[in-house]
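Every protein chain of the complex appears in place save one, which is left out.
Chain IDs A, B, C, D, E, F and G follow the sequence of writing; residue 1 opens each chain.
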Amino acid sequence: MSTEKKKKFLQGNEACIEGALYAGCRFYAGYPITPSTEVMELMALSLPKVGGKFIQMEDEIGSICAAIGGALAGEKAMTGTSGPGFSLKQEALGWACMTEVPLVIVNVMRSGPSTGYPTGPSQSDVMQTKWGSHGDKPTITLVPASVQELFYETIRAFNLSEKYRTPVIVLFDEVIGHMREAITIPEPGEVEVLERRKPTCPPEDYRPYAIQNGEVAPLAPFGEGYRFHVTGLYHAEDGFPTANQQYIHDTGMRLVNKVEHNQDDICENEELFLDDAEVVVFAYGVSSKSAKFAVKELRAGGVKAGLLRPKTIWPFPSNALDKVVAAGNVKKIIVPEMNLGQIYGEVQKVVAGRCEVQGIFRVDTEPIHPKQIMSAVLGHQVEPTVIPDEVLIERPMDG
Amino acid sequence: MSTEKKKKFLQGNEACIEGALYAGCRFYAGYPITPSTEVMELMALSLPKVGGKFIQMEDEIGSICAAIGGALAGEKAMTGTSGPGFSLKQEALGWACMTEVPLVIVNVMRSGPSTGYPTGPSQSDVMQTKWGSHGDKPTITLVPASVQELFYETIRAFNLSEKYRTPVIVLFDEVIGHMREAITIPEPGEVEVLERRKPTCPPEDYRPYAIQNGEVAPLAPFGEGYRFHVTGLYHAEDGFPTANQQYIHDTGMRLVNKVEHNQDDICENEELFLDDAEVVVFAYGVSSKSAKFAVKELRAGGVKAGLLRPKTIWPFPSNALDKVVAAGNVKKIIVPEMNLGQIYGEVQKVVAGRCEVQGIFRVDTEPIHPKQIMSAVLGHQVEPTVIPDEVLIERPMDG
Amino acid sequence: MGEAAKKEWRIEIDARLCKGCEICAHFCPTKTLEIKGITMSVRDLSTCIGCQLCDIRCPDFAIQVFPK
Amino acid sequence: MGEAAKKEWRIEIDARLCKGCEICAHFCPTKTLEIKGITMSVRDLSTCIGCQLCDIRCPDFAIQVFPK
Amino acid sequence: MSSRYELRFSGSGGQGMILAGIIMAEAASIFGGKEAAQSQSYGPESRGGASKSEVIISDEPVDYPKATSIDAMLAMTQESCSKYYKDVKKDGILLIDSTEVKDIPEGPFKLYSYPIIDTARNELGKVITANIISLGMITELTGIVTHEAIEKAVLSRVPPAFLELNKKALQVGFERASELKAAG
Amino acid sequence: MSSRYELRFSGSGGQGMILAGIIMAEAASIFGGKEAAQSQSYGPESRGGASKSEVIISDEPVDYPKATSIDAMLAMTQESCSKYYKDVKKDGILLIDSTEVKDIPEGPFKLYSYPIIDTARNELGKVITANIISLGMITELTGIVTHEAIEKAVLSRVPPAFLELNKKALQVGFERASELKAAG
Amino acid sequence: MTTQVTARTVPYKEKKPFDYSPFLRKGKLPHIWCAGCGHGIVLKSLLRAVDATGIAKDDLAMVSGIGCSSRTPGYVDFNTMHTLHGRATAFATGLKLAKPRLKVIVATGDGDAMAIGGNHFIHACRRNMDMLILVYNNYIYGMTSGQASPTTPEEKISTTSRYGSIEPAFDICELAKTAGATFVARGTAYHAQELEKTLYEGLMHRGTAVIDILDSCPTYYGRFNKYKNVAEMMDKIEKDGTVSVAQAAKLSPEKLEGKQLRGILHRSERLEYCDGYKNLVDRVTG
Partner (left out) sequence: MTTQVTARTVPYKEKKPFDYSPFLRKGKLPHIWCAGCGHGIVLKSLLRAVDATGIAKDDLAMVSGIGCSSRTPGYVDFNTMHTLHGRATAFATGLKLAKPRLKVIVATGDGDAMAIGGNHFIHACRRNMDMLILVYNNYIYGMTSGQASPTTPEEKISTTSRYGSIEPAFDICELAKTAGATFVARGTAYHAQELEKTLYEGLMHRGTAVIDILDSCPTYYGRFNKYKNVAEMMDKIEKDGTVSVAQAAKLSPEKLEGKQLRGILHRSERLEYCDGYKNLVDRVTG
């Protein structure tokens, strides 16, 4: 009975919000856009019920700025969007990275570039999550691949954003966002939730950007006795602008390295049949679902296929991938993506010629078919594909 | 006398505009931002004199949109900005890629992320020019490294944008933008200028997105008898939105490939001492200036150093680089950048383990010193560096 | 003024375009139109006064009224 | 109202902060202030009437007038 | 893979095909103790167009949520039938609305044909119940979920005022399908 | 590299150091038949702060526009002098304003010291001409451009009304520098 | 060349029935709008008004943003651009400045123009560049399935104001006027013939013209807010909820309470931007 109660049959977008609420998110500012709209709509419904704050802003830029404002007031804050809106949020995303504000940003990927095909799934904003804003900035991006995982990974996104004092992006595609599965919502306390670290020192000693034990200082909420300054300019430990090149260097390096140097803490991966795999599929999000299906089928047929599925795409899980390659039995790595080879390039960097890397790219809004992966594993060349008889004729919404 | 007349002592930003005017640019829409402001200011001064159109828009988004509007009216159009403004332009940049509108966008790079250090040079928007907008899109980015070259490359940017019907980015750093050199302005006709191809077919036959001889159809200016439709949604050859997966696939692939498959036409490189080089410095923009200095010094000292300097960073000149690596005598490639290794990663992909790749990264707003490169060539490890006694104490403008 | 010869009208409804929203029928002053299934149809042509209000308010280019 | 005892004033100019914009001097009703080099200075303290207009309009927190 | 069971509900926008898929998936997962994943191609047109909703039911968590080889499919319109029937596997089930689908597809599957919409209109007085009737039929034809589970799932999704109507629609579905089965 | 000649003009915002650099570079490149590149660290503060303008002159195109080892440097303020003098190379030239720079740097360079600003104020009646005087001095001390070239460059940059004044300032610069040289 | 488009100088006569086909793109109907969506009514009024002006199709450009309303350009046989959400006026500004000969119509929605596009909107009004901005105002984001917009009335239901909107709505006309538009009007889809005339006036105006057009989204706004059908929405909101400027003059304040004014609400003369730019160029070059 009670187990049944905790089971909910939800859309991915809904599970994301359940996860956010579980993690203590009490502030949402957004602007609707297909296919992320349900994220916002469910927040509009839910937040008032728990006394949280919801606001629809005038645009995506205003949304992320308001969310950051909410975060600086001390709330766990969130904003969500899709491609075009994500492009608009880039400048402010960089500000949050620079000022080290915890924040969770959801991007439900749709087909691009531009307005593209709004209801069609795609995985083509992966590189943008890392490089969309000017300058080198830290990037944590989670790529959950099921409704249940979306729930857990959204919680993890909030935890990571608090731990590293940095925005975290939850990135998934329209298929994951709109598919429905039964998921279990754990009781409060069952899943770890990190709370905002607040300073305990006397206000006059508070240095909001000082490093203590390798971690950036706790972030005091505005209005609670610590009157500090926050700026997107390069700043010293006290938060005030500086022109000192040593500080600029230190801050620039520290921001990126706090993420890059903690890959092993931040990255989580699912591994399947890797022990003796000769062909490994490296796949995330919707494409990993096809991959898993394919790999299992192949194993059933005696083929030594394996799957490495990152749940975290940034920082790029180079250590995990390197381990697989270094083990020596892998002859080929296959990277199926609903884009033109964004993560394929990252895999190439890590592999550095040690084995073959083959990409399967698809941009016709149809998920990669398990058969495409199977045939690649079996050694066939797979061109970027469209399956023309699968023509969608629905009206493209949101364009 | 007449040669003296054509010689002008100009800032990089000014040379850029001289090039644009030479190329026939007659439309500029912008919003000021350090360190690109002179680009805009010189347009405000110059365009009215030649009957061109200049408008200061309400923000960067409006600027690129207005520039695209100008381009669709048939003008060669331009907009310019720096980091934060470039982040804001990403969505519309994607639209221009999708709709295949010729346009030139200047980004004079400053120190990021976020407001960063506005007057400090940097090269940290290189990846953003390719990945800043959502979706896979075509990217042509030129990275001139001197005032004279800025003049020529800006002309080339306009030519490429017409030829490939796509936005072209002229990307340089604050050092190049603000340094002054004497340059020669050629007479009209001396340098090739490509004019906009216009359709010649009867209006009823005009298919603005059809491919003819491998090239996209000419672009009819608005108001000249060809009444067609332009949309950022996936569209068929006639320009109208489509949900046909075959068209979506074809368009998605074609957009990216029209650039990627024409690397040899688009990419230009400067090569120095590559014949027998054992250590090659791969450098662009301001860092290539340090590199050239270093390589010449080293050669003078008998060291077999060489320089490969791309003038075009996107499409990434993988063919040229591959040729250098494939030749076999190169033991190491050094990539000095005023960022944390953006192009270094691209070099890694191409090298694929065939030789060592070493990065020299610097983010303290000081250009990489030739000595840093020399010591890397000579085999020393070079950490991301700051030279603390070179502290700038000027007031950071624009922040 | 007085008894003018009653003008006659022809109503064309394009079934391919009509979405059955019933706006035309609702605002027709003479109740000349009625929905059949999901398509608009003419209930009684003779009542039509040719006021064109149905055309003017039809969002779908689906109905037009011509003099006979 | 008659001959009240003339109040006396002390003018403090912070040379570290004064940028020599001369706003204070321009608007001083009694011309008590004058620029010296690039810093404001008191020409004749006795003329000061303590109106505080110099302080009120100094953009740089550089001048204040106190009762002696 | 063996336990994987694939269903596709197809028709046109407004016929409740997406809801049918959701209810079936809930019947399997919430009330049936199995795993299920439902997905769809959406973007409703006001009229026409083919829309589909797919449900994968399995004993293990569902890896791939889209149909690869369909065990049972419903087609409520000609357009959706022609467009989607090809994925039905050998010996799979294809249920079509006999009034709507005139161009009957051929293939190595079991074809069932029934005037579902007419039944909804005439026997239940509401066209809108057609999707619930078809849920009953698919349940009966496939046996992939129990009557009880599908009933619970339906009832948990409909407003109280329509409980009886929907119960009845489901019942009609069960019956007609078992008659069809019996008929061959 | 041998022909590379590096100059640095330093002082505080508002002293015209950037303009001095530009004029020197123009003298060399536009009027002197050489190649030259000028660059600066900018971001003027209203008061104080050290600013610098660098000019590289060469027979070939200039590869690297920033100073690496300075042939001649001007320092108009104490702050800029202390901050920047270290890059002056062995046997290079350092010209300082003797009124402003009290803490005289030591090094293996040739030091020239002269009250440039005072001269501008007292002899030419305009402090603002100090940068032109110093241009004259640097020209004379280094010989890197001709008197003619620097004069042309100066005159092409100043408004007609100030032609004579600036000519005179330059002349004063030439003279005082040659006296300094003569003095050793 | 700032020569204006050729337009008829005689007042136009209504054509009944009107032949829309010369203005429509062949094969593009049926349009994507839902049954009863008011956007189609607005479009038809616009086409009749365009015909009345006599402006050649080649001289007309239509620029839109993103939204159901912004799909309009796809159907009309002018020079058309379907751009980015909120940015239509910015694109239009560049187009018009580059080619002042074009008569530019911006087709936009309450979300497109007043939410994300608010800044471009007010700046377009400020510049007074010759362009006609039509706001298809259905108080909701139709295309994304019914979220609140800056014109959603207080207490109304949308998917992002589930408990009733707590935000006051913008008065588009007041904002346009204050920002500097030199022609400001309001119409409704219900008053489609009156709207046609207002559109005609707007097209003939030289400078930034804004027309706020009350129009219905039965699919979302109507459904959420319990209107029986679209006809009821039109009756209650567009007919009963508005009064023409002429009628208003005769009504008592109580009678006017809660009603929006229809008709031309503001008209003024001010140098058009492209003309001003031309003067500048003449001054600089001449």
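Everything that follows uses one rule, which is that contacts are C-beta pairs under 8 Å (C-beta built on N, C-alpha and C of every residue); 3 or more make two chains touch, one makes a residue touch a chain.
These figures come from a predicted structure and were not determined experimentally.
Across A:C16, A:L42 or A:M57, the single residue that touches the chain missing here is A:M57. Among the residues A:L233, A:V325 or A:M338, only A:L233 touches the chain that is left out of the figure. When you scan A:L10, A:A23, A:L42 or A:A66 for touch with the missing chain, the hit is A:A66.
Chain D residues in contact with the hidden partner, per the touch definition given at the top, are 16-17, 19-23, 26-27, 50, 52, 55-61, 64-66. In the full complex, chain G touches the hidden chain at residues 116-119, 122-123, 126-128, 150, 163-164, 166-171, 174-175, 177-180, 270, 273, 276-277, 279-280, 283-284.
The omitted chain makes contact with chain B at the following residues, 31-34, 37, 40-41, 44-45, 48, 54, 56, 58-60, 84, 114-115, 395, 397-399.
Keep this in mind: only the chains that are shown with their structure count from here on.
Set against the Cα centre of chain A, the chain with the most distant centre is D. Two chains share more touching C-beta pairs than any other pair, namely A-B.
In whole angstrom, the spacing between the mean C-alpha positions of chain A and chain E is 35. The distance from the centre of chain A to the centre of chain C, each centre being the mean of the chain's C-alpha atoms, comes to 56 Å.
A straight line joining the Cα centres of chain C and chain D is 85 Å long.
Shared interface positions of chain F, i.e. residues touching 2 or more other chains, are not present.
Residue positions 19 of chain C each touch two or more of the other chains.
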